[in-house]
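All protein chains but one are shown at their positions in the complex.
Right, chain A next:
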(Lines give C-alpha, C1' and ligand atoms only; values in the text may rest on other atoms or scores of the structure.)
Protein backbone atom coordinates (compact mmCIF):
# COMPACT_ATOMS: atom_id res chain seq x y z
CA UNK A 1 0.00 0.00 0.00
CA UNK A 2 1.24 3.45 -0.94
CA UNK A 3 0.76 6.13 1.72
CA UNK A 4 0.59 9.85 1.04
CA UNK A 5 0.61 12.22 4.00
CA UNK A 6 -1.13 15.46 3.09
CA UNK A 7 0.38 17.25 6.06
CA UNK A 8 3.62 17.27 4.10
CA UNK A 9 2.57 16.54 0.49
CA UNK A 10 0.55 18.93 -1.71
CA UNK A 11 -2.78 17.79 -3.16
CA UNK A 12 -1.27 18.30 -6.61
CA UNK A 13 1.27 15.56 -5.93
CA UNK A 14 -1.42 13.21 -4.67
CA UNK A 15 -3.54 13.64 -7.77
CA UNK A 16 -0.55 13.49 -10.06
CA UNK A 17 0.55 10.21 -8.52
CA UNK A 18 -2.95 8.79 -8.85
CA UNK A 19 -3.28 9.94 -12.46
CA UNK A 20 -0.03 8.26 -13.38
CA UNK A 21 -1.76 4.98 -12.53
CA UNK A 22 -3.86 5.39 -15.65
CA UNK A 23 -0.78 4.71 -17.76
CA UNK A 24 0.43 1.67 -15.83
CA UNK A 25 -0.97 0.61 -12.50
CA UNK A 26 1.90 0.16 -10.08
CA UNK A 27 -0.06 0.59 -6.87
CA UNK A 28 -3.58 -0.74 -6.41
CA UNK A 29 -4.04 0.48 -2.83
CA UNK A 30 -3.48 3.99 -1.58
CA UNK A 31 -3.79 5.50 1.88
CA UNK A 32 -4.18 9.24 2.26
CA UNK A 33 -3.55 10.63 5.72
CA UNK A 34 -4.18 14.08 7.22
CA UNK A 35 -6.67 15.25 4.57
CA UNK A 36 -7.90 17.90 7.04
CA UNK A 37 -10.76 19.02 4.80
CA UNK A 38 -8.57 19.74 1.80
CA UNK A 39 -10.37 20.23 -1.50
CA UNK A 40 -10.23 18.23 -4.73
CA UNK A 41 -8.78 15.07 -3.28
CA UNK A 42 -8.52 12.07 -5.63
CA UNK A 43 -10.29 13.81 -8.51
CA UNK A 44 -10.27 12.57 -12.07
CA UNK A 45 -9.15 9.03 -11.31
CA UNK A 46 -9.65 6.63 -14.19
CA UNK A 47 -8.15 3.37 -13.09
CA UNK A 48 -9.39 0.61 -10.76
CA UNK A 49 -7.35 1.62 -7.75
CA UNK A 50 -8.47 1.81 -4.14
CA UNK A 51 -7.98 5.03 -2.18
CA UNK A 52 -8.64 5.31 1.54
CA UNK A 53 -8.83 8.84 2.88
CA UNK A 54 -8.30 8.81 6.62
CA UNK A 55 -10.30 11.82 7.72
CA UNK A 56 -12.55 14.58 6.43
CA UNK A 57 -12.43 15.79 2.83
CA UNK A 58 -13.29 19.21 1.43
CA UNK A 59 -15.08 20.09 -1.79
CA UNK A 60 -15.37 17.79 -4.80
CA UNK A 61 -13.57 14.80 -3.34
CA UNK A 62 -13.57 11.95 -5.90
CA UNK A 63 -14.93 14.29 -8.57
CA UNK A 64 -15.43 12.68 -11.99
CA UNK A 65 -14.28 9.34 -10.68
CA UNK A 66 -13.97 6.47 -13.14
CA UNK A 67 -13.39 2.88 -12.00
CA UNK A 68 -11.70 3.74 -8.69
CA UNK A 69 -12.94 2.84 -5.22
CA UNK A 70 -12.56 5.81 -2.91
CA UNK A 71 -13.45 5.62 0.78
CA UNK A 72 -13.64 8.70 2.96
CA UNK A 73 -13.25 7.75 6.61
CA UNK A 74 -14.90 10.96 7.77
CA UNK A 75 -17.23 13.62 6.43
CA UNK A 76 -17.21 14.92 2.87
CA UNK A 77 -17.59 18.51 1.70
CA UNK A 78 -19.64 19.96 -1.14
CA UNK A 79 -20.03 17.96 -4.33
CA UNK A 80 -18.47 14.67 -3.29
CA UNK A 81 -18.28 12.34 -6.32
CA UNK A 82 -19.65 15.07 -8.59
CA UNK A 83 -20.06 13.87 -12.16
CA UNK A 84 -18.81 10.39 -11.25
CA UNK A 85 -18.80 8.09 -14.30
CA UNK A 86 -18.20 4.70 -12.67
CA UNK A 87 -16.57 3.11 -9.64
CA UNK A 88 -17.47 3.43 -5.98
CA UNK A 89 -17.29 6.29 -3.53
CA UNK A 90 -18.07 5.55 0.11
CA UNK A 91 -18.45 8.32 2.70
CA UNK A 92 -18.29 6.80 6.15
CA UNK A 93 -19.55 10.01 7.74
CA UNK A 94 -21.96 12.60 6.38
CA UNK A 95 -21.81 14.63 3.18
CA UNK A 96 -22.43 18.30 2.51
CA UNK A 97 -24.62 19.65 -0.27
CA UNK A 98 -24.75 18.52 -3.90
CA UNK A 99 -23.40 15.05 -3.17
CA UNK A 100 -23.22 13.06 -6.40
CA UNK A 101 -24.26 16.05 -8.51
CA UNK A 102 -24.69 15.14 -12.20
CA UNK A 103 -23.09 11.73 -11.60
CA UNK A 104 -23.46 9.50 -14.67
CA UNK A 105 -22.58 6.11 -13.22
CA UNK A 106 -21.10 4.18 -10.33
CA UNK A 107 -22.27 4.00 -6.74
CA UNK A 108 -22.07 6.66 -4.02
CA UNK A 109 -22.68 5.44 -0.48
CA UNK A 110 -23.11 7.89 2.36
CA UNK A 111 -23.39 6.26 5.75
CA UNK A 112 -24.61 9.40 7.50
CA UNK A 113 -26.71 12.29 6.24
CA UNK A 114 -26.42 14.28 3.02
CA UNK A 115 -27.15 17.99 2.73
CA UNK A 116 -29.25 19.90 0.25
CA UNK A 117 -29.47 18.96 -3.42
CA UNK A 118 -28.16 15.43 -2.99
CA UNK A 119 -28.18 13.87 -6.46
CA UNK A 120 -29.01 17.12 -8.22
CA UNK A 121 -29.24 16.60 -12.00
CA UNK A 122 -28.37 12.95 -11.44
CA UNK A 123 -27.61 11.33 -14.80
CA UNK A 124 -27.40 7.62 -14.08
CA UNK A 125 -25.42 6.92 -10.95
CA UNK A 126 -26.84 5.30 -7.83
CA UNK A 127 -26.74 7.04 -4.46
CA UNK A 128 -27.57 5.28 -1.21
CA UNK A 129 -27.81 7.44 1.92
CA UNK A 130 -27.95 5.80 5.33
CA UNK A 131 -29.39 8.90 6.97
CA UNK A 132 -31.44 11.81 5.68
CA UNK A 133 -31.13 14.17 2.72
CA UNK A 134 -31.72 17.91 2.56
CA UNK A 135 -34.00 20.03 0.45
CA UNK A 136 -34.25 19.87 -3.33
CA UNK A 137 -32.61 16.49 -3.52
CA UNK A 138 -32.62 15.03 -7.03
CA UNK A 139 -33.72 18.38 -8.48
CA UNK A 140 -33.93 17.79 -12.24
CA UNK A 141 -32.72 14.22 -11.79
CA UNK A 142 -32.50 12.61 -15.21
CA UNK A 143 -31.57 8.98 -14.57
CA UNK A 144 -30.22 6.70 -11.85
CA UNK A 145 -31.52 5.91 -8.37
CA UNK A 146 -31.47 7.66 -5.00
CA UNK A 147 -32.14 5.61 -1.85
CA UNK A 148 -32.71 7.45 1.42
CA UNK A 149 -32.92 5.37 4.57
CA UNK A 150 -33.84 8.39 6.70
CA UNK A 151 -36.00 11.41 5.86
CA UNK A 152 -36.07 13.77 2.89
CA UNK A 153 -36.33 17.57 3.05
CA UNK A 154 -38.47 19.96 1.08
CA UNK A 155 -39.13 19.75 -2.66
CA UNK A 156 -37.87 16.22 -3.12
CA UNK A 157 -37.52 15.34 -6.79
CA UNK A 158 -38.54 18.73 -8.15
CA UNK A 159 -38.71 18.70 -11.96
CA UNK A 160 -37.59 15.08 -12.18
CA UNK A 161 -37.03 13.33 -15.44
CA UNK A 162 -36.41 9.61 -14.94
CA UNK A 163 -34.48 9.26 -11.69
CA UNK A 164 -36.18 6.86 -9.28
CA UNK A 165 -36.21 7.78 -5.59
CA UNK A 166 -36.79 5.45 -2.62
CA UNK A 167 -37.32 6.95 0.84
CA UNK A 168 -37.88 5.03 4.05
CA UNK A 169 -38.67 7.94 6.36
CA UNK A 170 -40.80 11.03 5.97
CA UNK A 171 -40.73 13.43 3.05
CA UNK A 172 -41.20 17.03 4.08
CA UNK A 173 -42.62 17.95 0.68
CA UNK A 174 -42.52 16.82 -2.90
CA UNK A 175 -41.30 19.17 -5.63
CA UNK A 176 -43.16 20.03 -8.80
CA UNK A 177 -44.15 17.02 -10.86
CA UNK A 178 -42.84 14.52 -8.30
CA UNK A 179 -45.33 11.94 -7.08
CA UNK A 180 -45.41 8.82 -4.99
CA UNK A 181 -45.61 5.73 -7.15
CA UNK A 182 -46.52 2.13 -6.55
CA UNK A 183 -43.80 -0.14 -5.25
CA UNK A 184 -44.01 -3.08 -7.60
CA UNK A 185 -42.01 -6.29 -7.44
CA UNK A 186 -39.31 -5.04 -9.79
CA UNK A 187 -38.81 -2.00 -7.60
CA UNK A 188 -38.47 -4.12 -4.47
CA UNK A 189 -35.92 -6.21 -6.29
CA UNK A 190 -34.03 -3.13 -7.46
CA UNK A 191 -34.06 -1.59 -3.99
CA UNK A 192 -32.96 -4.83 -2.35
CA UNK A 193 -30.00 -5.02 -4.67
CA UNK A 194 -29.03 -1.39 -4.00
CA UNK A 195 -29.27 -1.79 -0.23
CA UNK A 196 -27.23 -4.95 -0.37
CA UNK A 197 -24.53 -3.31 -2.48
CA UNK A 198 -24.40 -0.44 -0.03
CA UNK A 199 -24.24 -2.79 2.94
CA UNK A 200 -27.39 -1.49 4.62
CA UNK A 201 -29.61 -3.88 6.52
CA UNK A 202 -32.94 -2.22 5.81
CA UNK A 203 -36.28 -3.77 4.92
CA UNK A 204 -37.07 -2.79 1.31
CA UNK A 205 -40.77 -3.15 2.01
CA UNK A 206 -40.60 -0.20 4.38
CA UNK A 207 -39.64 2.24 1.62
CA UNK A 208 -41.85 4.35 -0.62
CA UNK A 209 -41.05 5.08 -4.25
CA UNK A 210 -41.17 8.52 -5.88
CA UNK A 211 -40.83 9.52 -9.49
CA UNK A 212 -41.85 11.93 -12.18
CA UNK A 213 -45.50 12.44 -13.07
CA UNK A 214 -44.15 13.45 -16.49
CA UNK A 215 -46.58 16.34 -16.70
CA UNK A 216 -43.82 18.91 -17.20
CA UNK A 217 -41.89 17.04 -19.87
CA UNK A 218 -43.27 19.38 -22.48
CA UNK A 219 -43.90 23.00 -21.68
CA UNK A 220 -47.62 23.68 -21.56
CA UNK A 221 -48.96 27.01 -20.48
CA UNK A 222 -51.66 25.27 -18.45
CA UNK A 223 -48.86 24.07 -16.15
CA UNK A 224 -47.42 27.55 -15.63
CA UNK A 225 -48.37 27.54 -11.98
CA UNK A 226 -46.00 24.62 -11.42
CA UNK A 227 -42.94 26.67 -12.33
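Operating definition for what follows: a contact is a pair of C-beta atoms (placed from the backbone, for glycine too) under 8 Å apart; a residue touches a chain by one contact, two chains touch by 3 or more; residues count from 1.
Keep in mind that, in the parts below, contacts and distances are computed from a predicted model.
> Quick one: the chain not pictured, UniProt calls it what, "FMN-binding glutamate synthase family protein", "Ferredoxin", "Putative sugar ABC transporter, permease protein" or "Xanthine dehydrogenase family protein subunit M"?
When "FMN-binding glutamate synthase family protein", "Ferredoxin", "Putative sugar ABC transporter, permease protein" or "Xanthine dehydrogenase family protein subunit M" are compared with UniProt, the left-out chain turns out to be "FMN-binding glutamate synthase family protein".
> From the listed residues A:21, A:83 or A:132, report the one that touches the chain absent from this view.
That would be A:83, which touches the missing chain.
> Decide which residue listed in A:19, A:34 or A:92 touches the omitted chain of the complex.
Considering all chains, including the one not shown, the answer is A:19.
> Determine and list the chain A residues touching the chain excluded from the picture.
Given the touch definition above, chain A has residues 11-12, 15-16, 19, 39-40, 43-44, 46, 58-60, 63-64, 66, 78-79, 82-83, 85, 97-98, 101-102, 104, 117, 120-121, 123-124, 139-140, 142-143, 159, 161-162, 217-219, 221 touching the missing chain.
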